[in-house]
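Complex shown without one protein chain; remaining protein chains in place.
Which chain is which? They are A and B, in the order written, and residues in each are numbered from 1.
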Amino acid sequence: MPVFHIDGEPVEYEPGEKVLSAALRCGKIIPHYCYHPGMSVVATCRMCLVDVVDLGNGRPAPKLQTACSMDAAEGMKVETLNPKVEEGRKLVNEFLLVNHPLDCPICDQSGECTLQDYAFEYGSGKSEMDYSKRVNGWRDIGTFVALERNRCIQCSRCDRFTREITGTNEFGMFNRGHELTIDTYADRPMTNKFQGNMADICPVGAITEKEFRFKRRVWKLKKNHSICTGCSTGCNVTIEHDRNEVFRLKPHENQNVNKWWLCDEGRLTYRLMNERKTRIHQPLGRVDGKLEGVSWEEAYAAIAERVADMSPLPEEVLALTDTHASNEELFLLQKLLKDVFSTDNTFCPLPKWEQSESEFFINTLITTDKTPNRAGALALKIKGDAKSAKLKKAIEAELKVVFVLGNPFEAEVEVLEKIKKAQLVVHLGTFHNSWSEIADVVLPGQYYSEKEGTFINKNQRVQATEVAVHALRRTRPEWRILADLSAALGQQSSYGSSADVFNAMTEQLKAFSGLSYAEICGVGKELRQQTKDSGMKVVKAQT
Amino acid sequence: MAEETLVLFKNIRNPKYDKSLAAYKKSGGFKSLKKVFGMKPEEVVQEVKESGIRGRGGAGFPTGLKWSFMAKGTGKPSYLVANADESEPGTCKDRELMLKDPHMFLEGLMIGCYAIGCHHGYVYVRGEYFPSIKSLNAAVDELYADGLLGPDPLGSGFNLDITIHTGAGAYICGEESALLDSLEGKRGHPRVKPPFPAVSGFNGCPTSVNNVETLACMPFILGDNGVEAFKSFGPQNNSGTHLVSLSGHVNRPGVYELRMDVNMKDIIYEYGGGIRNGKKLKGVIPGGSSSPVMTADEVDVLYNFDDLAKKGTMMGSAAMMVFDEDTDVVKLLHRITRFYAHESCGQCTPCREGTHWSRQIVRDFLNGNGSDEKLQRLNRVGGNMMGTTLCALGDAAAMPIQSFVKKFPEEFRKYYATV
Partner (left out) sequence: MFSKDIQTQVDKLLSRYPIRQNALIPILHLAQKENEGWLSEDWMQHVADICEVPLTHVEGVVTFYTMFRLKPPGKYHLQVCTCVPCCLVGGTELLEHTEKKLDIHAGHTTDDGVFSIEEMECIGACSFAPAIIVNEDYHEQVTPEEMDKMIDELRQ
């Protein structure tokens, strides 16, 4: 790849790439506001001014150039640390602060605000402006975000976002010069499903998420890289939390899945991470018709005893799972049924779902399959079909033992009624639902923010969640529950972690061969052998 | 009164001229176009290059060179857009051409279209120029009726259309890339360059934007012996005659067509008839409000691009604004800063904030709150807009501020000095 120099250091660039893009890729810091790798270059903030001492032809540029609009060239020499550049950054910073309110004490952006950071790093440290500042006021611009126009530095990222990324054209630039405002016009709040991204890309606290307003100072938040489990796209996120409470999800850049974006629905899945009332807090056993708290040992012992009494035949046992379960959980559930009960009757719902297609990439993110691991279930050959025909046949038999993982078939009353008649129903789940109501034993699992697990997204990409917050004290991760249950029923195993289970899968299953756990936890990796999903339908997105 | 050198105003100075197509043809019009249709386009560009003509819109960029930059073989149509946005304060010369001899300008536009392979030329006229728009539309209708526009002008087989397009009130649309955005039906925001209009201009196609007066020179240049004659009107590198818009405190303000080797003193005293009411000269803004101001003792200089550049100022659009000894210079600067604050498009940080802030500082002086410190600040803030903005409006706003502070500091001090 061709090379140019920044501050004496060689930087590789792709032909046609801009100086700023190449610099950022190589870890060189050049301050900027309006540049965003996912949108067009406008070069209006002027913060990325650099000194091009050699254009590549032996001559210097006549004045400071914006790095975001300057094509890198062979032999180019750029300086970013000399007095001229320092002056340039100082003056741009001064001009931006001239009309910016001193809102830091009450502004959500404080702590992750590039205006703050650059003012501290490059600013002159004093104000020479003694006149009235421009005042425009707060506006409610949409269902998910609010606009504090006084803070706007007119970088126009939000304007480009609704034009180039969502194609909804809800934002625009109005008036000109000093009066330039960038927002919705008149009272037309935005309705696009990706408004949270506008708060992300806004470099200051002009656009903020209503959900997060005034809730927590960002420097208190711990961040963990995980995946959103709201649908089968599996957008990468950071779970941001403080003292075990999750405050928000932000997108984590992954060019192979969600690029830089996350939908609002996905952001709101953080609420379930904090939900406590409907969680199953401890193992429960039905005594005289009522569920009572028991210990894990008591629960396992009771199940083992009942199974020994019944000695069920293979066709008298089955398992139901939803596709919220991780690959490890599905694998161990299948294994439990096969090793202990010699049956492969593990069922999951596999309804038809729709993938949107659109000229705007962001519109393809939201799918109608609101579970994160349908592709995992297919890869593991869990039984299921669009009308659940196979399941309905299997439940005709006199069932003795039924394991239910999560909340599958929640709308299918006839399935519930049939399962209810089984002699032993064991429910592994995180939230109380209709299954825990009819179960004989309820074993409490953990939510995505509390456990590790791998999931396969709609494009056959294997990704992993990371432990972000502490799990409820008396819960256990489902992989461990299933392994312990198998052991209690006579099948020992030696898994020490979810990763161990995954590694076993890569050894035992052709579909998972060749994958490394470390790689999955980074950017994820596609399955080598991919299962076709006949339930997917591609539809045109509606803007 | 001193004499003009009539090339562009040849017909306009004739009291009997009625600007009709017939009258224009009678005075020799469209002979050059016929000659041009018999030349190769590259030959036309070469002649224009040799004539040395520089853009009359303000930047003074060599026109022949600009046309030679046009990207070729792109598969996209080429466009020539005439810049009739004339909004630089002090400038009122293009309107004279459009109002009183539209055909000379249109013939020049057509010559330019042929030279760069453009089959549809646009004229971007500022929206306020209602009389010029009417005049141009009538002239274009005449050309279509005559067959000079349409499928086969003068039997050349070079189909040619012209559309008169109106702006809607924005000085920034005189900047060529903002003009193109406006022509495309958008806000007039100057574009990031590169790509330059010669590569990607109107709707992404190779485009050349040229001033009205520049194009109006083409019939003369491409006429018999035109190149040599044109060069003879001025010193090396400053060829041709040009239209000078003289305004302010002179006895005879007006638009004069002059050679490029006339002394500024003569323009003020001979052509302009000297300062009105017997007053003394205090200063001159030589080339539109964007040019650095000159004091009375600096006006002994030839009025052309290079001689003025050597004096640290610029000729720009040849709009000379003369002011006398009674003029309140600080008030004048305030009006200038008000203009730029009003016209800034607002895209880029230094201009959006700097034009407004500098105006606030000058107003502070007028309100009696001036100081040495504030004068320094004014100079600094103005200077910070120089070379840091996306387009030249930042520089245009910076130069008057810095030059007024440099040349007339005592006028500012009058507002706050108690001693």
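Rule of thumb we're sticking to: contacts are C-beta pairs under 8 Å (C-beta built on N, C-alpha and C of every residue); 3 or more make two chains touch, one makes a residue touch a chain.
Treat the numbers as computed from the prediction; the structure is a model and nothing was measured.
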{"item": "Shown chains touched by the chain that is not drawn here", "value": "A, B"}
{"item": "Residue among B:S32, B:S87, B:T214 or B:T349 that touches the chain left out of view", "value": "B:S87"}
{"item": "Absent-chain contact - pick from B:F9, B:F30, B:Y129 or B:F230", "value": "B:Y129"}
{"item": "Residue in contact with the excluded chain [from B:W67, B:Y171 or B:F412]", "value": "B:Y171"}
{"item": "Of B:S247, B:T313 or B:S403, the residue in touch with the unshown chain", "value": "B:S247"}
{"item": "For chain B, the residues touching the chain missing from this view", "value": "77, 86-92, 94-95, 126-131, 161, 163, 165-171, 182-188, 203, 245-249, 253-255, 285, 289, 319, 321, 323, 327, 332, 335-336, 339, 342-343, 345"}
{"item": "On chain A, residues whose C-beta touches the chain left out of the figure", "value": "169-176, 184-186"}
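Following the convention adopted for this analysis, only the chains that are shown with their structure count from here on.
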{"item": "Touching residues on chain A, where the partner in the complex is chain B", "value": "41-47, 49, 62-64, 66, 69, 71, 88, 91-92, 94-96, 98-99, 128-129, 131, 153-154, 156, 173, 175-180"}
{"item": "Residues of chain B defined as touching chain A within the complex", "value": "170, 187, 192, 194, 341-350, 352-357, 360, 364, 377, 384, 387-390"}
